[in-house]
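Yeah, one chain of the complex is gone here, protein chain that is, but the others are all in their spots.
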Amino acid sequence: MGNSNNIRSDVGLNCIQNQKLPVLDGGFVRLVDVMGDDSSIVQAARVSYGEGTKKVSEDRGLIRYLMRHRHTTPFEMCEIKLHVRVPMDCWRQWIRHRTANVNEYSTRYSIAIDAAKTTKPDEWRVQATTNRQGSDGEIDAVQGAHLSERESALHASCREVYAERITAGIAREQARKDLPLSTYTEAYWKIDLHNLLHFLELRMNPLAQHEIRQYANVIGREIVSKWVPLTWEAFLDYRLNAITFSEPELRLLSHIYANSRKDAVNVLLEMGWLKKNENEWKPNREALEFNDKLMRLGVTSLWA
Amino acid sequence: MGNSNNIRSDVGLNCIQNQKLPVLDGGFVRLVDVMGDDSSIVQAARVSYGEGTKKVSEDRGLIRYLMRHRHTTPFEMCEIKLHVRVPMDCWRQWIRHRTANVNEYSTRYSIAIDAAKTTKPDEWRVQATTNRQGSDGEIDAVQGAHLSERESALHASCREVYAERITAGIAREQARKDLPLSTYTEAYWKIDLHNLLHFLELRMNPLAQHEIRQYANVIGREIVSKWVPLTWEAFLDYRLNAITFSEPELRLLSHIYANSRKDAVNVLLEMGWLKKNENEWKPNREALEFNDKLMRLGVTSLWA
Amino acid sequence: MGNSNNIRSDVGLNCIQNQKLPVLDGGFVRLVDVMGDDSSIVQAARVSYGEGTKKVSEDRGLIRYLMRHRHTTPFEMCEIKLHVRVPMDCWRQWIRHRTANVNEYSTRYSIAIDAAKTTKPDEWRVQATTNRQGSDGEIDAVQGAHLSERESALHASCREVYAERITAGIAREQARKDLPLSTYTEAYWKIDLHNLLHFLELRMNPLAQHEIRQYANVIGREIVSKWVPLTWEAFLDYRLNAITFSEPELRLLSHIYANSRKDAVNVLLEMGWLKKNENEWKPNREALEFNDKLMRLGVTSLWA
Partner (left out) sequence: MGNSNNIRSDVGLNCIQNQKLPVLDGGFVRLVDVMGDDSSIVQAARVSYGEGTKKVSEDRGLIRYLMRHRHTTPFEMCEIKLHVRVPMDCWRQWIRHRTANVNEYSTRYSIAIDAAKTTKPDEWRVQATTNRQGSDGEIDAVQGAHLSERESALHASCREVYAERITAGIAREQARKDLPLSTYTEAYWKIDLHNLLHFLELRMNPLAQHEIRQYANVIGREIVSKWVPLTWEAFLDYRLNAITFSEPELRLLSHIYANSRKDAVNVLLEMGWLKKNENEWKPNREALEFNDKLMRLGVTSLWA
């Protein structure tokens, strides 16, 4: 590729540029090009901040300061272009991030990619009950095997119908209409670093769907971490692994730090986050979320 | 709906608000809400232009001036919210318009809509040969009937597999993965008038895919035309029905006007738009496009 | 105004619509129009979440859930249009929020507004030393009076030069070039609620410049709070008054909770956030920021 010399060896990207980093059973992420690196963020920030802080040794501190205080525009000065292969149902989530440039493989102009995301018998996930959104646990092996067989047969039928339409001379734009959502598509995806980090924060989150999380992890941990290591470190500290406490939660924390767990429980009861039916505590969803945060602080549950 | 009183009777929208205007076999467009109308565009433009032009009778002229000269920001002062039901393959094109607000029905949280776009025997379209993108003509009746039957069977299989997964307790986010692209989805879609007109210009175009064109036509001709009639008229005159001539085409037009069709042909030959093999003219794609424009002017082909 | 009937009396906006709410010495914010309210957010969210949660009594809970988990798209379903009068140097900050629609008063077409932000003797602010960005404290009265006089004279000179140029027939686009940045401008500004809350979070922050903070406060506390009261309450709890703790800070909090203030201090020293020169503690900026957060929790400083 003409631009391969764009990427400087010292940032550790050379070894992965143009490699197809595998994701899922048939997808990939391939780094095509980057503009800028950690030093470009510093350079742009200093246009704003003026000449005050100039030492190279201060770059890390400056980047951390920018990340901490959500001074986001300097991070927009870096740009990355990826070539990805993704199941369409995953791509439907991906494309909701609007501040990006996209050229997707067109099944209007071309024959659809002959591959769909398949599911191994042990990969079927059970609907979560506590969280309407996600999935939770795996299905038993026999049923898993059955479902995988059925999936395989359905893929074959879909493909057969597609091929039959194409052979009959049907317009590709119409022939494609019954491809399964799991069919792979490809795209060039170009985005600035600030918006990429926002994408990663949402999509590396455990609540994000399994499939897109795999892509986000590869992009974050295998590409961004090498491309802009200082930014990546700051992102982990101040965003991905940070916790936000709401105003009510801060009030609860105050009581806890003042060693008044009982006061904290009273606040929970007053706010309706916690109820007591006979001898059983009934926390609401917000209380459970707070509990999870307390665990990160090594604080035991207020009511269990 | 709480906001139904938002829409003023005099703009002719009342009769359609909250009606599901049908599109395709199972889709619809429903007007939910609007902000502003033609007068809001004028109001905003006059903040920029100052107090010079104030008569109500001048509104039409001002709107036409703004449209003609691509002064686009006043059109952004109007906003519309639609509720639409669209096949997912059509939605994949729709969502590429990034400057809009979207809330789509989630098959992660909810059971997928049990309807997919079906195709009647006489609705199958043949792949265009001159235009790689689109479709052209219809298939014969027997084959059409066969394809429609096959489509129907495939839809049933897909639905069966989906239902089986749901029954087995598979997470909805995973169960949906093999739904056909023709499955209907729903969304709230909110966009400003400037960006809506851009959408309509692209999607009402005869080269746009048949399905999305049906939606664009309903939005444009049944909703926008009533909502902002002066803007709609200007849009038709200055954008949808306008023609742009490139610099080479302007040169050709000069020769034609000067009654030098021969000079025009020479320019075509020089530019390589036209070739002559033995006694047959071979126009390239750009020449054919120019020919189509000449037809709009009542000018006969330069070479046929 | 034609749209005045758009705004429903029950949301408490009627009393302020079209009123010029004063800001600074000569500016204002005027509510022109809104689309949607709290119920529109709920309506849009339920398209995504499906029919599970339908009771009106659950609206508050749903809005709080959306805010807490940064499900931002339903908030984009509300739109607001303001007419504002702002000093140009303040507007330069305002306009950096890109996801908004703007029509600004044009000094290219029209004579510039004959008013500039003036500063009373007791309004001059001293440059902050600990924070390069902001200001801190006030100047003494005599000097303040002197500076205000000088300002007044300069405004007069600028205006005189401008008037002279206009009289000489100089193009308005050129005549305006030496107007002071404090000159007032006007604009229509239209933005969706999600992006407005982002604007408010940044501009109501004590670190934002005094002038734009006044505008943000009026928009937030006098308009948004009445327009979408449930959203406003959630915004205060989960965003404006929330605190984010970084990963290192969470580690520190754990030690503090475990009553190991000494361990916390050791971590501070290890991370280089704190140094000890002879008998004096030298916290760096990040340590000071952490200290401020501890104060919110009622925890005393780790080193003071």
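Going in written order, the chains are labelled A, B and C, and every chain counts its residues from 1.
Simple rule for what comes next: a residue touches a chain if its C-beta (ideal position, glycine included) is under 8 Å from a C-beta of that chain, and two chains touch if they have at least 3 such contacts.
As the structure is a prediction and not an experimental result, all values here were calculated from the model.
Set against the missing chain, the residues C:151, C:186, C:249 or C:286 yield one that touches it, C:151.
Residue A:77 is the one among A:24, A:63 or A:77 that touches the chain missing from this view. Summarising the interface, subunit A meets the missing chain with residues 2-3, 5-6, 8, 33-37, 39-40, 43-45, 47-52, 73-74, 76-77, 79, 81, 83, 101-106, 109-111, 186-188, 190, 192. Counting over the whole complex, subunit B has residues 49, 52, 64-65, 68, 70, 132, 202, 236-238, 241-250, 253-254, 256-258, 285-286, 289, 296-299 touching the chain that is not drawn.
Within the entire complex, the positions of subunit C that touch the omitted partner chain are 87-89, 92, 95-96, 98-99, 102, 108-109, 116-117, 119, 124-128, 132-136, 139, 143, 147, 150-151, 154-155, 157-158, 161, 164-165, 168-174, 176-183, 209-210.
The definition used in the following text is that only the chains that are shown with their structure count from here on.
Superposition angle, subunit B onto subunit C, using Cα atoms only: 180 degrees, a multiple of 5 between 0 and 180. Centres computed as Cα averages put subunit A at a distance of 32 Å from subunit B. If you average the Cα atoms of subunit B and of subunit C, the two centres end up 39 Å apart. Here the CA centre of subunit A is 29 Å from the CA centre of subunit C.
For subunit A, the set of residues that touch two or more other chains comprises 132.
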